[in-house]
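Here it is, the structure in full.
With one protein chain held back, the other chains of the complex are shown just where they sit.
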Amino acid sequence: MIIVMKAHATDADVEAVIGMVEALDYRAHVIRGVERTVVACVGEERGEAHSLQHLESVSGVERVMPVLRSFKLASREVRPEGSIVEVGGVPIGGKRLTVIAGPCAVESRAQVDAAALAVTQAGAHLLRGGAYKPRTSPYSFQGMEDEGLRLLEDAGRRNHIPVVTEIMDATDIDLVAEHADMLQVGARNAQNFSLLRRLGKVRKPILLKRGMSTRLEEFLMAAEYILSEGNPNVVLCERGIRTFETATRNTLDLNAVPLLKQWTHLPVIVDPSHGTGIWSLVTPMALASIAAGADGLLIEVHPQPAAALSDGPQQLRPARFMQLMAALKPVAHALGREL
Amino acid sequence: MIIVMKAHATDADVEAVIGMVEALDYRAHVIRGVERTVVACVGEERGEAHSLQHLESVSGVERVMPVLRSFKLASREVRPEGSIVEVGGVPIGGKRLTVIAGPCAVESRAQVDAAALAVTQAGAHLLRGGAYKPRTSPYSFQGMEDEGLRLLEDAGRRNHIPVVTEIMDATDIDLVAEHADMLQVGARNAQNFSLLRRLGKVRKPILLKRGMSTRLEEFLMAAEYILSEGNPNVVLCERGIRTFETATRNTLDLNAVPLLKQWTHLPVIVDPSHGTGIWSLVTPMALASIAAGADGLLIEVHPQPAAALSDGPQQLRPARFMQLMAALKPVAHALGREL
Amino acid sequence: MIIVMKAHATDADVEAVIGMVEALDYRAHVIRGVERTVVACVGEERGEAHSLQHLESVSGVERVMPVLRSFKLASREVRPEGSIVEVGGVPIGGKRLTVIAGPCAVESRAQVDAAALAVTQAGAHLLRGGAYKPRTSPYSFQGMEDEGLRLLEDAGRRNHIPVVTEIMDATDIDLVAEHADMLQVGARNAQNFSLLRRLGKVRKPILLKRGMSTRLEEFLMAAEYILSEGNPNVVLCERGIRTFETATRNTLDLNAVPLLKQWTHLPVIVDPSHGTGIWSLVTPMALASIAAGADGLLIEVHPQPAAALSDGPQQLRPARFMQLMAALKPVAHALGREL
Partner (left out) sequence: MIIVMKAHATDADVEAVIGMVEALDYRAHVIRGVERTVVACVGEERGEAHSLQHLESVSGVERVMPVLRSFKLASREVRPEGSIVEVGGVPIGGKRLTVIAGPCAVESRAQVDAAALAVTQAGAHLLRGGAYKPRTSPYSFQGMEDEGLRLLEDAGRRNHIPVVTEIMDATDIDLVAEHADMLQVGARNAQNFSLLRRLGKVRKPILLKRGMSTRLEEFLMAAEYILSEGNPNVVLCERGIRTFETATRNTLDLNAVPLLKQWTHLPVIVDPSHGTGIWSLVTPMALASIAAGADGLLIEVHPQPAAALSDGPQQLRPARFMQLMAALKPVAHALGREL
């Protein structure tokens, strides 16, 4: 931690800061520069009960700058070779790409079965489908809930494909963990720390989506909540961030992919369906995601997007998803990945 | 809802859209313009199970534009005179301003008592204090939890001031509602729809903070989740949004104040402590909030900010809070408000 | 400048960095922490031909963190008492507030005369009006150009009020400086460094608007371009930044006002017309701007907003501007300012 003193800070100010820093078990090194005095604090910066940030309210202090990024267990340094997370026997991470596909929401037995068959035939590895839906409006379709969960599980079993579904409420964890192979945390819950902490005590792998305005360091801190409670099976998902651009639903931040791969050992996948909000952009952005280094994709596929109860504009119909998978294969090979 | 067809949409495309629209119980008006054909849909646009937005995936459709904002119960039209929400006998809304003040987190009996005494003496109307803290890092101080809740309640009682505290987890609702006069939903849970829905079934008033990247229309839809479950006592709180500017912790969006006052009957208060993140900006931005038309303020006050376990840089010490209250009074009067 | 080495940086890496730093005339202090080694560089950090930022591409370096903000002449330290800029005899800065008002664009002699008369009668101190208009579309009205400039000058003279107009093109500087008392740089040219540098050689005061995505430190660096060429008469104008919020045209960042007043000695005014884009928000946000500590306002006033050739939705009609001025006076007094 580096403490920058104000231009007119007095010696007494500097002494007071040194006293406070040492009271917190850091060693203080004072460097007197041309225009500013700086106090460098040496000690265990991460994991402390007390950060030094609050020293910004102390007389004579201009700013406090942390030296280290704050994630620990998620850090690449911990596991330089990278993690592979298994979901119902399917690995995420490593050389082989993983494609998760299915409808935004489970709407009926017929719909989820048709979707499951279609995505399996096209080569997807995991089936997704929402039973509990976080909708901006309380008047919109909120999902089939428990029944949807069972329909998804059945569709997965019949097609021999593990299933992924979103968890919105901590009280549903046991039920969802019983019926699904992987639990997804949506963007709006990306910093719901109560939920994250409880998911750290679950055995099932977690698909953690980035929040709409979550910085990458904060995203890894959200993962850290799960990891620090004992669940090492976290997969990160970039799904677009909120910016000033309104032509697309979100701005897919593919910079996040290679940067996260440098910072963390956790697998990183991309959701170009939410990341664009427009079905005709999904295939090019899926290819771009893989080219940027993603370990897999999350794609919304619906047997009849124009009749979908949610997110119609961004769901692919099965024939288009098949084309996406066909386009993906040569690009994956050109990049030295397998599909 | 207005459906804009593509430049080269065929008559068959237009007919198909009309058929879909009418199947959903809207009447369709076709307007053939110079460059585009537009289908205007007349019907009950808000509150439907089905939005027409998914028609964007239909052949020949360029875009679907909603005509109405989607909130209903929160709308000013419902209650043009504005709502007043009572918190332990203290009204929020109306001519009189309400100031909520207290420490970011409850840290000890001595600390919360000192804070309660200081803010009461300075003229605050409600005492705030966090017992459960949403922290970016799992390694940071997470609050005193149930014990903190009781310390806050005691401090409030001794100083005859109702108390407000944050609720993070739906399983704590009963406990928190028993000990606090108002339940706060933090920015990170602003779109935690499970939590909002449950708070709609509580008798206690809710202080709903805007999310870091929540648009104003979405903010009102979050309130709508609470209102539509039967709890009419919602107070909105602007607390800064996330933008590219890094000199301040958040960008306080005061435009939100007069705009929300036009759109909704719910009271609107402002939190300049989180909205700036820098104590020396809190007083000017508190004054600006009131000048913009806010019904009250949420101010962080700590007996010793430099020793605070969270958010030290933005908390005011008691003497400065007293100066803030003194500066506020003439401005309130100049605006025709009371304090 | 603080250089943070990577976790696995070798002694040779550290030595190499020290060598580079010393070759650039800085002294290097090495601090070996628990998890990272840090090299603190002491020397003249601002104004160098060479920043140390490029050391981020050197082996073993994780990041380079500047200690100082980079503006010099604009810094409050240079002139702690604050600057007052005179425009045709009217001071901006100091205890007295300054109101600049007038139409977005000069559209005709009758229109600018009506506007000039109205704003003068209401108590405005300077008349604004655009002769050259930066419009998003080349097909929109682009301003009356040279003729508009002369009409503005005439209207100002007849009403004994100095005039402010926007400069878009360096080749117009002499002409505009001849006819106007203050030259405005619009948001889209806030980082047009060629233009800024030339305005640094002009005698007339400059009204510099913040760019739509300009950070405050960059905003002061833009001012620094003008100051460093010899023109000390710069007034800063916050006019809203671009964010994800679409309910308003821009997000007025009033945090900028007290922060800029701390950082710089230059006067700071606010433009709530562009900052909101909605006429009914202009008065509350004008009051808020003053409460936040602004030295003045820039308000768009048009005799007939519904017939305006540009920016109709945000212009006030004269009667409403008069109400704004009336509302402003008691607030100004309550804040210890004069109007």
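The first chain written gets the first letter, and so on, giving A, B and C; residue counts start at 1 in each chain.
Keep this in mind: a residue touches a chain if its C-beta (ideal position, glycine included) is under 8 Å from a C-beta of that chain, and two chains touch if they have at least 3 such contacts.
Here the structure is a predicted model, which is why all the values come from computation and not from measurement.
Hidden chain, full complex: it touches shown chains A, B, C. Within the full complex, the residue among A:Leu73, A:Leu199, A:Cys237 or A:Leu281 touching the omitted chain is A:Leu281. The omitted chain makes contact with just one of the residues C:Ser140, C:Gln262 or C:Gln323: C:Ser140.
The omitted chain makes contact with just one of the residues B:Ala23, B:Met65 or B:Ala110: B:Met65. Checked against the full complex, the candidates C:Glu56, C:Glu178 or C:Glu338 give a single residue touching the omitted chain, namely C:Glu56. Considering the complete assembly, chain B touches the hidden chain via residues 2, 4, 7, 29, 31-36, 38, 40, 42-46, 65, 67-68, 77, 213, 242-244, 246.
Touching the omitted chain from chain A are residues 213, 215-217, 241, 243-248, 251-259, 262, 275-276, 278, 280-281, 284-285, 287-293, 330-331, 333-335. In the full complex, chain C touches the hidden chain at residues 20, 46-51, 53-58, 70, 72, 132, 134-141, 168-171, 188-189, 191-194, 197, 211-213, 218, 221, 224-225, 228-229, 242, 278-279, 305-315.
Assume only the chains that are shown with their structure count from here on.
Central chain assignment: B. Criterion: smallest distance from chain C-alpha mean to the mean of all protein C-alpha atoms. Averaged C-alpha coordinates put the centre of chain A at 38 Å from the centre of chain C.
The distance from the centre of chain B to the centre of chain C, each centre being the mean of the chain's C-alpha atoms, comes to 30 Å. If you average the CA atoms of chain A and of chain B, the two centres end up 25 Å from each other. Contact of a single residue of chain A with at least two other chains is seen at positions 46, 213, 242.
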